[in-house]
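A single protein chain has been removed from this complex, and every other one stays in its place.
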Amino acid sequence: MDFILLIISAILVNNIVLAQFLGVCPFLGVSNKVSTAIGMSGAVTFVMVLATMVTYLIYTYVLIPLGIGFMQTIAYILVIASLVQMVEIILKKISQPLYQALGIFLPLITTNCAVLGVAILVIKKDYNLVEGIVYGAATAIGFGLALVILAGIREQLELVDVPSGMKGAPIALVTAGILALAFMGFAGLV
Amino acid sequence: MNQVQNFTKGFIKENPILVMVLGACPTLATTSSMINGLGMGLATTFVLLGSNTVVSLMKNLIPDKVRIPAFIVVIATFVTIVDLVMNAYVPSLYESLGIFIPLIVVNCIVLGRAEAFASKNTVWSSVVDGAGMGLGFTTALGVLGAIREILGSGAIGGFKFISGDGILVFILAPGAFIALGYMIAIVKKINKA
Amino acid sequence: MSSTVLLTIAMLSVLGLLAAVILYFVAQKFKVVEDPRIDLVNEALPGANCGGCGYAGCRAFAEALVKSTSFEGLNCPVGGADTMGKVALILDRQPVAVEPEVAVVRCNGTPDNAARTSYYDGAMSCRIAHSLYGGTTGCHYGCLGCGDCVSACKFDAMYMNPVTELPVILDDQCVACGACVKACPRSIIELRKRNKKDRKIYVSCVNKDKGGPARKACKVACIGCGKCVKVCPYDAITMENNLAFIDSYKCKLCRKCVPECPTLAILEIGFPVKEQKPAEAAEATTD
Amino acid sequence: MAKIQSSLKNMVLSLTLISVGASAALGFVYEMTKGPIELTALNKKLDAIKQVVPEFTNNPNDDMFMLPTGEGDSLEVYPARSGEEVVGYAVKSYTNNGFSGYISFMVGFLPDGTIYNISVLEHKETPGLGTKMVPEGTPEKPEFKDQFKGKHPADFPLKVRKDGGPVDAITAATISSRAFCEGVQRAYNTFEKGGLK
Amino acid sequence: MFKTFPKGGIHPPENKLTADKPIVILPVPPQVTVPVSQHIGAPATPVVEKGAAVLAGQVIAEAKGFVSTNIHSPVSGKVSKIDTVVDTTGYKQTAVIIDVEGDEWVTTVDRSTALEKEITLTREEIIERCRQCGLVGMGGATFPTHIKLTVPAGKSCDMVIINGAECEPYLTSDHRLMLEKGAEVLTGATIIMKALGVERAVVGIEANKPDAISHLTELAREFRGITVQPLKVKYPQGGEKQLIKACTGREVPSGGLPIDVGVVVQNVGTAFAVYEAVQKNKPLVERVVTVTGKSVANPGNFLVRIGTPVTALIEAAGGMPDDTGKVVNGGPMMGKALAITDVPVTKGTSGILLFPAAASRRAEVLPCIRCGKCSSACAMGLEPWLISVLSEKGMWEKAEKEKITDCMECGACAYTCPAKRPLLDYIRLGKSTVIRLARERVTK
Amino acid sequence: MPQGETVTHEGIVLKAPGDGTADVEIIVAEACAGCQARSVCSPGKSDTKVITVKSGAALKPGDRVTVVMQLSQGFRALAIGYIIPFIVLIAAFALLSAAGAGEVVAALLSFVALGIYYTVIWLLRGRIEERFEFKIKE
Partner (left out) sequence: MNKILNVSPSPHISTPETTRRLMYGVVIALIPALAASIYYFGMGAIIVTLTSVVSCVAVEYLVQKFILKTRPSVSDGSAVVTGLLLAFNVPSNLPIWIIIIGAIISIGVAKMTFGGLGSNPFNPALVGRVFLLISFPVQMTSWPVPSGFRTGYLDAVTGATPLGVLSEGVKAGESVASLMEKVPTHMQLFYGYMGGSMGEIAAAALIIGGIYLLWKKIISWHIPVSILVSVALFTGILWLADPTKYADPGFHLLTGGIMLGAIFMATDYVTSPMTHKGMIIYGIGIGVITVLIRTWGAYPEGVSFAILIMNAFVPLLNMYIKPKRFGKEVKHG
């Protein structure tokens, strides 16, 4: 598998939010400010890759050998939830101010569709671990890209008079729709 | 609040997707046709009903600090059950909903109701709440699915009423976003009035 | 059969235990501090997020309420006593009686009363007009008519009357959030105690000039003659900088001052119509 | 009933309890659905095979074997027999050149190499365009893939008209049509090279 | 060659209708109204009583505080009253109203017109004289001159720029002054150089005044260290920071003053006033005012006493045309519209501009189309469209970050906006609010 | 003085020992301000955080204050907390894979590398902490 194509596909062609509809809640919820959006993207990238690695290992080397692949969902969600918390605990243990700075800067990275979705997709698409990691990272970057773009547009929309009924989620969704329309232009790149 | 209100609030006033914009992913992903939308909605409703019931039954058995993992386990169990059952008995629907069935587990509505409602209320109220919220979600998905299907392929419930194609965008990703956007705006207007 | 079930159980128990341990530590480290009552209080609040309480929004106010020890100085003007009563119930505390208030526009400089001497053609903002010059009439205190107050009102309780060129407050709608008071660069709007049947008696003028110039600028200006101060039996009226002010909490609505005012600057509103009621007062009431 | 305290013991206990309960339920449902799920998967494959080859009596899934494509990979071939006689072969083929990439097909050949029927297994083509390669037509209203029925690739070059072949492409979906041809061609090549003819 | 500043600027129609109208001395009016605040800083305190007799040139209000300056009686006569009046700023303030009787001057003033080139006073004496004579900048800001001539500790000055750009359309008072009083202006410049202890002065003049450029270039040969720098015709060429950049290539830092790059800028009118104060001991009681407008019968440049009512000036120019819709004190770009014309001329009045009704109303405001023309026009490198919405929406912190306080209120952005957005209105609002908030932050 | 963007949060003073610092409990709502479902978002619930701030002003418990942090500090924290560990993780995995380790070994060892990274920043925490400072506005 060609990694470049995998990356282009995950970022542009099959963008996780705009084409695959995963992680729409944070996409709408954390896109009010560009700086937060950037921060969120960075954090999600780490979490996504870490989660992909751990879940992949558990699936391939625990669940499958034991013949309980159907436990995927329940195992993943518990593992991911604990993982996110563990990262926070570690950060807090390491340095209070560092942890505080993060806390003040970013909302809690909750387990959302995107993280779990990627973990499941890696298995579904029969990726090996390397591909899974690349896919996870690229997907996270795609997520960040969409998030930052939307945040930019929303910050700009603050300056104009959007009709009152459209303010908030509706205008964000319509913007996302047009963005998805634009991204369809990348079809066929891979 | 009486049980009727408790049940109906999920349809318009506190509709999970149209008012609270929760669970946007499955909403967007599975409403390319009305049937798929309804299927997803019902699957979610089942999980919601199940988890609300169990959570409210066990609310006093679960210490506060582990309530979130406990809820997650309960919810994930129901999700896996739905997953397995649908795979076995409605394979084609199962295939078109794809990854979004396991993802019910992270749908904020489910955890949100468990946490905000079921863990504080009686079993019966929780069942009614779960049914109301779930069916409200289902209705919204059904309506959105119907709109997209009518516009996008000139069909309803799979039955085509025009020859040729509709406005294809509506069954694709951009149309999903745009249609949901306007739908939320309209519901906002209705709720205000 | 049994092997799968057993494995499942084993697996999940391990995971469950693991999660329990991790989350136990989480619980140790993260205090789950949010008081559930905040949600309840928040729900009881009107959700207008108007800032009338002095906090950033309803939720912020809910937090403040829950954390506070008494309701002294905490009031939601929008919900009023009703809401505060509900909150008190939730928090199991005594509500503090807060008198309801209403906003009043203290200027009556209609084109008839105060001749226009210029036409303002800048951006429609009272604050800009105010920083540019004295205004479109000879009165350098009165309403500028650009409606900053109206756009500040989140409750549709105000509109500009195109005839009088003055803002009008709809008593029914006004929740006394005070946004208009803050918006007006000339401090024309005042929050006053809300009386029965929305009756009001107030000096509808903020002109601090001496009698002559004030009168010249506007027919119904307060000229600072002091007659009302003398006649008030309750010491409700004070005079400062040639301007009379009626304290709405002291005023007993006896209406003695009203006929005293030589310029009809004191308005009485909401009373049954009596003899020589000036036309503009009636106008201001009806809307 | 009073709420249980959050002591470590209680936490571990209650979570374990929940886990045990949940997993018991799960294991039970799994066992229940295991059979139907496997059956569904099998039926799906058999349905696809049934569609593309004449009636058969065997279980082609059991007789499946792999044949190299000559491009470095192999395709699954399902022989269909009526009694002992081979009535056709279903070849599971694919292409990566669809409008949105991967498409997989089940291509049914009669023993002489004539195409019996084709069915699309998996694809991501655009609804309304590329998807037109999926449906089965009727004699009155033939669909795209009906033009392949009964043709022999030896005298029916698998090429769209634009490329000089006889295949009428789906309107505005030449790419999908071309990919379709390529997938069928791959199946045929494998079939031919495998010496099944 | 013509120099200019690097970025932004506009070129509105020049309309210098009065460029060849010699300065006419306007007769003393029967009554003058002299506001006590005609400068930036604290108002002066009146030191005469109602009924007191005053002479022209006599101090009638004394400076109060550091940034303040004296006010002199521009006429002789009797103080009729001290009252609050509306002045050219549109606000009410205290003024001394004097009924004119004759035209007697205090004896120390030398009223002869003979050119006095020899500078006898020392640095300190010059500055003191400027303070005594109530000099303020005549270029618009009316900042007390003696303060500007006192280099603050820690800063150094190596150059004086005399601002003869007069980039505002219509106005010609500086132009005429340079033509008619060129030698005095240059002497004034030399005095300023001496006060600051610098060797070099540049007179910056826009290229649309070729006669002034050649005249002053000619004269400057006889003055040591003074050169004339022709400048490209581009508004706001006369803006201090732009002028410095054009003449010297130095860039005054954001939030800084000319002295931060070793320069002091004075208007030609100020240079002339310095000459008169220092060489003739004459306080600032009169100035040149351009009265103009397209439908004005006899537009012209007038030398008038401070306190003269604007109505009198308009009369002198042929009366107010019937179609007048707007009267502006100053130029069309930066001048202030008057609500009433019954206001006195002050030290900062450089022109009275009458607009016909048709040209006096603003056009309909449309939404910003982000054409970026305002950004291109802004010589300060700001984004007017952005800072004006930020201000309109009350987003003060962002406005501060976008440097709203750097705006010099030149109006080039609003002039150039095709959507006719009231950009500067909102920018001013934002600027003053941001400055207020910043000040509150400091005091807290 | 405006120096670049800041992140602000409302908070309530919990403790003010009087040594120029105060513990402020903040509500992390900023980013989710647009989220209409705050009240049902359970993971968000526990998300109040206690921040230690330096403050000259006399604060007493219960005061409502606004905590300010430079945006750049936020990004720095992000880098230390998430971005660099991400790079460490990926780099370790890539190197180990390239060195021929199997995917399990590579993965497990890169978790170890991550652990080492966290240990290192734990050792360096003194230096890191100097760089983070929160202030009180008003």
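Residue numbering begins at 1 within each chain, and the chains themselves are lettered A, B, C, D, E and F in the order written.
Criterion: a residue touches a chain if its C-beta (ideal position, glycine included) is under 8 Å from a C-beta of that chain, and two chains touch if they have at least 3 such contacts.
Bear in mind that the values here come from a model prediction, so they are computed numbers and not experimental data.
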item: Visible chains in contact with the missing one; value: A, B, C, D, E
item: Among C:Lys86, C:Arg116 or C:Lys182, the residue in touch with the chain that has been omitted; value: C:Arg116
item: Among A:Leu57, A:Met86, A:Val130 or A:Val162, residue touching the chain not depicted; value: A:Val162
item: Full-complex contact with the absent chain, from E:Val100, E:Val274, E:Val327 or E:Ile352; value: E:Val327
item: Residue numbers in chain D that touch the chain omitted from display; value: 99-100, 126, 129, 162-163, 171-175, 178
item: Absent-chain interface as seen on chain B, which is shown; value: 165, 167-170, 172, 174, 178
item: Where the missing chain touches chain E, by residue; value: 7, 10, 12, 90, 169, 241, 245, 251-256, 260, 311, 320, 324-328, 330, 332-341, 353, 355, 357, 359-363, 366-373, 375, 378-383, 385, 403, 406, 409, 411-412, 414-420, 422, 424-425, 428, 442
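The rule is simple: only the chains that are shown with their structure count from here on.
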item: Greatest separation from chain F - chain, by CA centre; value: E
item: Chain whose Cα centroid lies at the greatest distance from that of chain D; value: E
item: Separation of chain A from chain E, taking each centre as the mean of its C-alpha atoms, in whole Å; value: 60
item: Distance between the centres, which are taken as Cα means, of chain C and chain A, whole angstrom; value: 45
item: CA centroid of chain E to CA centroid of chain F, Å; value: 54
item: For chain A, residues contacting two or more additional chains; value: 25, 28, 68, 70-71, 74, 78, 81-82, 111, 169, 172
item: Sites on chain D at which at least two other chains make contact; value: 6, 11, 15, 18-19, 22-23, 26, 30
item: Footprint of chain B on chain D - complex, ascending; value: 1-7, 10-11, 14-15, 17-19, 22-23, 25-26, 29-30, 32-33, 36-37, 40, 44, 126-129
item: Interfacial residue positions of chain A with respect to chain F in the complex; value: 25, 28-33, 35-36, 38-40, 42-43, 45-47, 49-50, 53, 56-57, 61, 90-91, 93-108, 110-111, 128-130, 133, 137, 168-169, 172
item: Chain A - residues contacting chain D, complex; value: 68, 70-71, 74, 187-188, 190
